[in-house]
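Every protein chain of the complex appears in place save one, which is left out.
On to chain A.
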Amino acid sequence: MNEFLLIFRRSFIGEEAPSPEQLQASIKPWQDWLGNIAAQNKLARPLQRWDAKGKVVTSSKTVINGPYAEIKESIGGLIIIKAYDYDEATEIAKDCPILQMGGNVEIRLAVPADYHE
């Protein structure tokens, strides 16, 4: 079994703040999806929630406060899961609710110490 990092990204540009009803409706798919992964015992680490605003340091060492009108896509969150290979990790990522919101999931294998490419 390997560990994979799943990073959810999507564009927040030009978006109006969601209504409480929209917010509530958007929570359930996430809870159910995370519940699906947890029910397979494939969550590798406890979940961590991240502040939505954040900061970015650019190459000119300018500090931008979020949310970022200048950056196309921002991290919505990340989890670390257990899966045999990229195929299995990809199947899990295909059910991620970020896809319904026009976002994407980047998947990265945690490299074991004895790993040779």
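Simple rule for what comes next: a residue touches a chain if its C-beta (ideal position, glycine included) is under 8 Å from a C-beta of that chain, and two chains touch if they have at least 3 such contacts; residues count from 1.
Here is the rule we use: contacts and distances are computed from a predicted model.
A chain of the complex is left out here; the name its UniProt entry carries, from "Putative RNA polymerase, sigma-24 subunit, ECF subfamily", "SapC family protein", "Biotin/lipoyl attachment" or "ABC transporter ATP-binding protein", is "Putative RNA polymerase, sigma-24 subunit, ECF subfamily". Across A:19, A:41 or A:62, the residue that sits in touch with the chain not pictured is A:41.
Taking the whole complex into account, chain A touches the unshown chain at residues 28, 31-32, 34-36, 38-41, 43, 46-47.
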